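Omission of a single protein chain aside, the complex is shown with its protein chains in their original locations.
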Amino acid sequence: MTAATIQRNRPSGFRISKRVLPYLLSLPALLVCIGILIPFLTSVVYSFQRYRLSQPWARQFNWGDNYISFFTDPKFWNTLEISLLYAGITVVLELLLGLGIAMLLQKRSTLNNFISIMLLMPLMTAPALAALMWKLMTNPGFGVLSYLASLIGLQDFRWASSPSTALLTVVLVDIWVYTPFIMILLLAGLRSLPTQPFEAAALDGVPRSFVFFRITLPMLTPYILTATLFRLLDSIQQFDIIYAMTQGGPGDTLTVFQVEAYLNFFQSTNVGRSAALMIILWAITYFLSNIFIKNWLRLRERARGHA
Amino acid sequence: MASLELRNIVKRYKSQTVLDNLSLTVADGETLVLFGPSGAGKTVLLRLVAGVIDPDEGKILIGGEDMTDVDAEFRGVGMAFQNFALFPHMTAFDNIATPLQAKHSSQGTIKAGVESVGKLLKIGHVLSHKPRALSNGQKQRTALARALVGSPPLLLLDDPLRNVDAKLRFEMRLELPRLLADRGATVVYVTQDYKEAMALGDRIAVMSQGVVKQLGTPEQIYREPANVEIARLFGDPTINLLDVKPSRDAKGVYVGLSNVQVHLAGAHEAAVGRDCVIGLRPEALAFVDEGTSGAIPVTVEAETPLNEKIVTLVRTVRGREILVSRPSGIPGQSEGRAHIAVDSKSALLFDRASGERIGSKNVVNLRSGEAA
Partner (left out) sequence: MEHTSLLERILRGIALALVVIFFMFPIVWILMMSFQTNETILRIPPQLVFEPTLANYTALITGKLMTAAGTLDIAFMRNLWNSVFLSVTSVAVALLLGVPAAYAFARHKFRGSEDIAFTLLSFRFAPALLVLLPLTLYFQKLGLANTYIGLIWVYQLICLPLILWIVRGYFEDIPADIEYAYRIAGHSWFATFRKIALPLAGPGIAAAGLLAFIFAWNNFVFALVLASADKQPVTVGALAFITSSGIQYGQISAAIVLSITPTLALALYAQRYLVEGLSLGAVKG
């Protein structure tokens, strides 16, 4: 063994790159960030302007007018109401259904695993295409669901084309697509729960309802919260299903936020109003997502802690 | 070869200071053991030397050359990790080969190098296995082989025996000193096991809360521990610690143990009249006949034969429990009443409030000598 095996051929200036390296690596992501922030800020500016694509010469700042006009605008209140209603109904139903299915599939067996994999398929179907599938099935002429409805005495059930059942129809599609999401999350949660409390409860002969409400539900709460907020954030912004199914109609039955903004922009070319609508939706989702991210991080920490 | 010098190293994580103005020198070819409880900063220190984390202040010199700002791959050190840190997607052979590959050695050189170190560490037959197919002992030897294969002038071993079973640890404790001596490398060895520290270290640095509490040969650490804590950490069975208040008479400094005046040899003047703790190593106590001067009456509570020694638990008339150790084969007392005497030269006195040894010489700056 010879002395001085230390390599001396180190490049000078390497030190600088070591400090800068992480920034260099994340620079592209940073640029994308900026590339998104610019249109976002533009939206904010638009929302304070009177801006119609059809009358570009009349573009000017009107400050809060777009927002103030919402207060007296029944269309806006309709949008707010239908968005909240849609989000509320879908999330509650999907949560109940998802929890139920997850509990049905909780025990690890070949059949249960197979079913839970099959249930991934609706979730992996593009929501817009899922809406088209249901549109075909609810076609008043030949749709199988229209036929089934007529069998149980609902002659001429119009599904999405009738104002009274349009919401029901899109909610049904939403449930079809997204219940598996909640189911999968809760199934993962259920299966990761420690078994001791349940074994102890079973030994002590504790009633099942008690076990469910006092042990299962509390232990599952972080998962339920994560799934709920995740879905709530998506659902209040739903566009694909509703637009593909009814374009917001019939009339303005289903003009939820994003659909209304889209129609305002492309049909009435009212950029200012469209932007203001989006800013309001953004404020709602920002509030929700802040709660969500905090909760999600806790869950992530926990999952990592167990690993 | 390479000496290692750390000058005024400070390392903080957030508001916590992990290493506090630490300076240390390891001579060329010396094996320095860093000993201390977890959280003392030992592992952080190794990583600083290896160059995978940077100090906030201070300098690191390897072979006299300032390496503080040099990246890990250019420092030319070898390191074995406590958790082995093997590359899970590579075979043992490829794991061990990585330092040679970095030097762009030829395939033949790599093969020869890996196989020779594999043979040395008795893992030649498992070189084609991936880490998950290796036993803990084989993993540990693979990690060691990877650190050794490039013949680095400076070896950093982070508690490599921590995660292996007792039998292997015993074997390796016998094997390692020879292995390291043969390499002639400078070694910094981290451990929490005092026996390992005593067996391997030319010198031992006892660390606690980011500072070196005592630095010296194993002999010095054992005979002249800087404080109660170090005295307690080194030695098995643990040192006996009794509260005393030394006094002085014509014959010199003495302490009262169970109404018996035990005179202490050595310079203990400073301890007179102070609240002290006396440290008596179990092997510094011996059974004696009644009537011997300084004999303390005790009752034998229990006797435990260990491999090479017999440990007896006795109780003084005041109810204090004391451990007495003697080599196997020396007759003693296994039950009933007995008397013990103190080897007065090896008694240690510590200040009760601070825990510091009274009359401690400044052992920190002692140059390494041959370990006894």
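Which chain is which? They are A and B, in the order written, and residues in each are numbered from 1.
Everything that follows uses one rule, which is that a contact is a pair of C-beta atoms (placed from the backbone, for glycine too) under 8 Å apart; a residue touches a chain by one contact, two chains touch by 3 or more.
Everything numeric here is computed off the predicted structure, so don't read it as measured data.
Asker: Looking at the full complex, which residue from B:73, B:182 or B:269 touches the chain that isn't shown here?
Answerer: Going through B:73, B:182 or B:269 one by one, B:73 is the residue touching the chain not shown.
Asker: Out of A:68, A:92 or A:129, which touches the unshown chain?
Answerer: A:129
Asker: Can you tell me which of B:85, B:168, B:199 or B:311 touches the chain that was removed from the display?
Answerer: Answering carefully, the residue with contact to the hidden chain is B:85.
Asker: Please output the residues of chain A touching the missing chain, sorted low to high.
Answerer: Interface residues of chain A facing the absent chain: 7, 18, 21-23, 25-26, 28-30, 32-33, 35-40, 42-43, 46, 100-101, 104-105, 115, 117-130, 132-137, 139, 141-142, 144, 147, 176, 179-181, 184-185, 188-189, 191-192, 198, 202, 223, 226, 230, 233, 237, 239-240, 243-244, 257-258, 261-262, 265, 271, 274-275, 278-279, 281-282, 285-286, 288-289, 292-293, 296, 299-300, 303-304, 307.
Asker: Touching the missing chain, which residues of chain B?
Answerer: Contacting residues on chain B, toward the hidden partner: 47, 50-52, 71-79, 81, 83, 85-89, 98-99, 101-103, 146, 150.
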